[in-house]
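One protein chain is absent from this view; the other protein chains keep their places.
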Amino acid sequence: MRQTRTIEISTGLFIILGFASLFFLATQTTNIRAYSDTSGFIVTASFTNVGGLKVRAPVTMAGVNVGRVTEIHLDPVTFNAIVSIQISQQFNQIPDDSSASILTSGLLGEQYIGISPGGSETFLKNSSKIQFTQSAIILENLIGQFLFNKASSGSK
Amino acid sequence: MRFLLHEIYYIALDFLQGMGASFLFLLRLLSYTPKALLRWRIVWLQIYSVGAMSLVLIMVSGLFIGMVMALESYHVLVKFAATAALGTGVALSILRELGPVVTALLFAGRAGTALTSEIGLMRATEQLAGMEMMAVNPIRRIVVPRFIAGAVSVPLLTMIFCAIAILGGFYVGVDLMGVDQGAFWSQMRVNVDLVDDVLKSVVIKSIVFGVAISLIAVYEGYYSLPTAEGVSQATTRTVVNSSLAVLALDYLLTALLFHGV
Partner (left out) sequence: MMTEVNKDNDNVVEISGLKYRVGNKAIFDRLKISILRGKITAIMGPSGTGKTTLLRIMTGQVLPDRGRVIVDGKNVARLATDELYELRTQMGFLFQNGALFTDSTVYENVAFPLREHTHLPESLIRHIVLMKLQAVGLRGAADMMPTELSGGMARRVALARAIVLDPKIIFYDEPFTGLDPISMGVIVRLIRTLNDSLGLTSIVVSHDVEEVSAVSDHSYLISDGKVVAYGTPEELVHNKSAWVRQFMKGLADGPVPFHYPAPDYASQLLGEEPA
């Protein structure tokens, strides 16, 4: 029957539209990049305090995204935080004396890792350790420091 | 006072009985699902009448909700000079709450009532009994295809709703209110997580809502009293119970999936 054919086609269109919407939502509105890059090498860095750093946080150099945080766990011996970073395969010429800092995007935004290049001729590769790290700035410490300075300068 | 306690007691018992009965009905429906799917033409026709026919309602509603969310958010954010966050605000509110919940409520009203009254009228005019007498299981032939159609349509409709709402928000925010296009999308992309906000929120919530609404709709229709009042009461119960169930499940899912109670 003509009518059945129209119905079947319309339903098919409906279902395709639904999945197209899902595709649109997944790719255009989300941080899908965070999940898609599976090629790369892993390096670790040790921090005394990671602050609000989260897994899948971006890792940048000069503001350009070079990788993601893949794991954060506590070293049971030194009680430092060990952060594993996956760096895209294309960035295989980062000097191995570069330093990693935990920075905040904006004033109160989420935290990420910024890598400042060193000068070494050997490069970071799989299982390298980044030696020079700068921990997260904790707001409370900053305020405490400010007040302390204020107090001590006030008493002069 | 005592009378009130009595009433509450009976209401509570009725509620428990309803929950139990509908859950058992759900198990029955699921047991017939594989066989019912073999007659895919019947299911397909139901998806058309329940899902595709609701498309216009859902798309228009999505558009307006997205637009109004952008408008409201803009006027709040502009006070903090934070309009760059408009994309994020619109996307998160739609994906996490408004999308699944509003779609579900609209669906309950438009398609849920249609399902209930159709099945209820078939019961009242003895069409279901007639089918039984022709050795055709009416649950497998009539009820299950409609249940499947509802459970499948709600997630699809929700995804369409969310996509259109965000686009509507984009139109109002960027084209009408002048927010920067790049900021709108890039901020959104940073802050909207694929797993948390799309998969868990939109997909899982809408699947749960779809199953709940379809179950309630076909259950009320199938067990309605075979009179005119019976069908109309069943239809009302479908809307009321579906809506309450959706809102309650929404809280439950949000708590379980994201935040802890």
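By written order: A and B. Residues from 1 in each chain.
Assume a contact is a pair of C-beta atoms (placed from the backbone, for glycine too) under 8 Å apart; a residue touches a chain by one contact, two chains touch by 3 or more.
Quick caveat, the model's predicted, so the values are computed rather than measured.
One chain is not depicted; across the entire complex it touches B. Within the whole complex, the absent chain has one touching residue among B:Ala129, B:Leu176 or B:Leu256, and that is B:Ala129. Considering the complete assembly, chain B touches the hidden chain via residues 125-127, 129-130, 132-137, 141.
Throughout what follows, only the chains that are shown with their structure count from here on.
Once the centre of each chain is set as its mean CA position, chain A and chain B turn out to be 36 Å apart. The touching residues of chain B, counted against chain A in their complex, run 41, 44-45, 47-48, 51-52, 55, 91, 95, 155-157, 159-160, 162-164, 166, 185, 188-195, 197-198, 202-203. Of all the residues in chain A, the ones that touch chain B in their complex are 4, 7-8, 10-11, 13-15, 17-22, 24-26, 28-32, 34-35.
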